[in-house]
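Sharing a structure below in structure tokens format, with a few things to ask.
A single protein chain has been omitted; all remaining protein chains appear in their positions.
We just call them A, B and C in the order they show up, numbering each chain from 1.
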Amino acid sequence: MTTRRRIYLDHAATSPVDPAVSAEMMRHLGADGTFANPSSSHAMGREAARAVERARRVIAARIGADPAGLVFTSGATEANNLAIKGVLAAARPGRRHLVTTRIEHKSVLDAAAAVERYGCDVTYVGCDGSGLVSPDEIERAIRPETSLVSVMHVNNETGMVQPIAAVAEICRAHRVPLHVDAAQSAGKLLLDVRRDGVALCSLTAHKCGGPKGIGALWIRDDVTVVPLLHGGEQQRGLRPGTLPTHQIAGMGKAFELADPAEEGPRLAALRDRLREALERIDGARVNGDPARAAPHILNVAFPGVDGEALRFALREIAVSAGSACMSDNPEASHVLSAMGLTDAAATSSIRFSVGRTTTADEIDAAATRVRDAVERLRRLALGAPAWCSAWRSARLTDDPVFG
Amino acid sequence: MTTRRRIYLDHAATSPVDPAVSAEMMRHLGADGTFANPSSSHAMGREAARAVERARRVIAARIGADPAGLVFTSGATEANNLAIKGVLAAARPGRRHLVTTRIEHKSVLDAAAAVERYGCDVTYVGCDGSGLVSPDEIERAIRPETSLVSVMHVNNETGMVQPIAAVAEICRAHRVPLHVDAAQSAGKLLLDVRRDGVALCSLTAHKCGGPKGIGALWIRDDVTVVPLLHGGEQQRGLRPGTLPTHQIAGMGKAFELADPAEEGPRLAALRDRLREALERIDGARVNGDPARAAPHILNVAFPGVDGEALRFALREIAVSAGSACMSDNPEASHVLSAMGLTDAAATSSIRFSVGRTTTADEIDAAATRVRDAVERLRRLALGAPAWCSAWRSARLTDDPVFG
Amino acid sequence: MDYSAEVERRFDAPAGAGNVSGEGPGIAAGEAEDKVLNVWVRFEVQADGDTIREARFRVYGCPHTIAAASWIAESLRGAPVSALERLDIDGLKRALNVPKEKLGKLLRIEDAVRACAEQLGAAGTRPRVDG
Partner (left out) sequence: MDYSAEVERRFDAPAGAGNVSGEGPGIAAGEAEDKVLNVWVRFEVQADGDTIREARFRVYGCPHTIAAASWIAESLRGAPVSALERLDIDGLKRALNVPKEKLGKLLRIEDAVRACAEQLGAAGTRPRVDG
């Protein structure tokens, strides 16, 4: 098993760094490169600062934003924390109400839980069976004291693209800033903060060929945010700490390369190829609405197998149950649960996500291995009661080879 | 001027990444490397997790700490914020008193100011004319309700090594945990958290040949810290966010290479060579006590020249006024002010810091350029009143060449 | 989740999986399940006098459960029938390095095996009568 070729279908968890990106990063590391502190006033520091500004412009352009509003962070987790805690903390005491959804990334949900503990009020809006949030429900949740609405762009487990433009219109009508966690969008789906009326937008580099540990929160100039970290005057005091030039330049390069118009259709074709192959497995069911999905994510339930066993059987194929940050967690995904899946269906679900390095051959090989694994585990459970084999009308026969 | 060879004497602001470190980082970036998410349960994720654990052990060993207590952060700024806000927030309401010093890095001072705004009480202890904090004064500042003492190891502006062991003994006697900002110590000076009785220790990679944007807070297992960021269960919930494997592995490599026993004496010799050359400049005065200095930092006042003008004259030599994070700030250094320097003396001071790549030739060339610049600026101010030329007994004569 | 090499080996090729073929006085089967723990297990044994000749299982569950069922099936083969009532759970835990949170699932395997013992015991004291 361990000698089989490994296949990486976990690009939504993280992606390999593009060679052009790592080459760019290297230029800002060594003694012969732009290694100096971008905050230093000497010539070498100024050069590093220029590299940071170049990256800032490229990244901002990808979301149609003004570069000055971009605050670099250690990733989308920090950006989401900064957006939610920062805006709520800046709100007048009587206006500390947050509207968000049950399908957000943990870093939004846990930040929301944190501001609740600090005395803020939070309304969590659900989703439909396809994993889509309804703009109407967001509107109903907004109150006079709402100071922020936070809705993700692309859900990291199902790939469902949330109706950001419609939500933004509602937010505009109610004069509430909208925060969008766009960690999964870069290079896959267009988001234009100006056109779509977004007030804050979280980004991360490592889902689209950039390095881990760097991201950004874009903040529209009419929005006030209280910083989470203090010390030094970098980034207008909003986010102190030495700016990691190589990480920022790497993020810039990754965003430059990640063109949704180019990459989107290619990824969607791979994803569709995988979906069609997996749908041939008895009982397999796609979680979410394929017509509303981002091009890179496919979430499939395989009833009749234990999810942990299936993932272990597929351990040489990198896939996820839910999101990577909870992969040690045996609990059912909060996203799939919000969609109404039973615990059994949720835990037997697997997220496949394709990326720049994925090939059609890999898709075919992965689909075969998944089918083999599902069938093997189901044979192992032959005779099991309906609650764990409800997927089928008993078509498998015993296989004398194994055991 | 711009064609002259650049000399980098700002290693305390940041250091070039060692080639062995960037090679190690590269191994965790590309599709053929350990790029997966260390939190993923699949085989590729496990490999990345092993790389993280390897680095964790190396880094912990350098400070004599157990690896499990190490929480990776985006740098020492975040580590300092986590230590101070995290411990104070975890303290019982009646025990929210912090003791720190006036010469800490901005990230400690601003975090202290932040907890003050949240209702905590802070006592700031000063330093003597050499920039040294007195353990006795720390002891006098401790109260029954003190929940944390925070004293830096090596001051980043003067290089003064603070008496951590003595402070730790006092803290132990009063049962107050001691936090040490050791951002400047790695590879230069030994710190042994167990031997020295340190409870929390902030580290950063980029001052000793590692990458920017990665650091750690080591937390002794009897100390409770409330996290700053929420979301995901990485690092036991203390610091969520995708672990940046390449950054952590790079920090591990840098700490492996940064052996104080080897590096310290070499850096001290370079620093002494520079000091001796600069002391020959009329009026130049070392800030701090050379006998108590870390090997890599030298801070010198050049009375009779405007500090900004001197730094601009030396812009092809990378040096700092105060710390890089405030280098755009015309205010006098808070550290030099705490030592009793006048604003004029403080703003005419320059921090030189040597590192792994520094050569004796560079030291000699830099010293010559500094002397030339000081003399040129003083000639330009010939005839100035005593307040800006008190450094001398009028020995320069007019130079007809310039003007 | 950490899996030991032994869990990995047994999960990939679960020795003892399947059913005991045939029927007869020395053959017994037992099942147990736990919907909350997401585990179902069925054991079948064939005894020849006091000795277990064959032990087979079917299982729905996590990798540890599958590996444990396989380890137990193998350990029973050739053992005295009394072993069905005194499974070497400590040996199992050591051999597979089972994490604490998984120990509940092992209890279900014990239940299934014990059910076999009961069936055998019942058959042993009361000779099987056709019809």
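Convention: contacts are C-beta pairs under 8 Å (C-beta built on N, C-alpha and C of every residue); 3 or more make two chains touch, one makes a residue touch a chain.
Keep in mind that this is a model prediction, so the values were computed, not measured.
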{"item": "Chains in view touching the one left out", "value": "B"}
{"item": "Sole contact to the chain not displayed, among A:S41, A:S107 or A:S320", "value": "A:S41"}
{"item": "Hidden-chain contact residue, picked from the options B:A113, B:L190, B:A309 or B:A365", "value": "B:A309"}
{"item": "Residue ranges of chain B at the interface with the undisplayed chain", "value": "1, 305-306, 308-309, 312-313, 328, 330, 343-344, 347, 377, 380-385, 387-389, 398, 400, 402-403"}
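Operating definition for what follows: only the chains that are shown with their structure count from here on.
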{"item": "Cα-centroid distance, chain B relative to chain C, in whole angstrom", "value": "61"}
{"item": "Chain A-chain C separation of Cα centroids, rounded to whole Å", "value": "42"}
{"item": "Multi-chain contact sites of chain A, meaning residues that touch two or more partners", "value": "328"}
{"item": "For chain C, residues that touch 2 or more chains besides their own", "value": "1"}
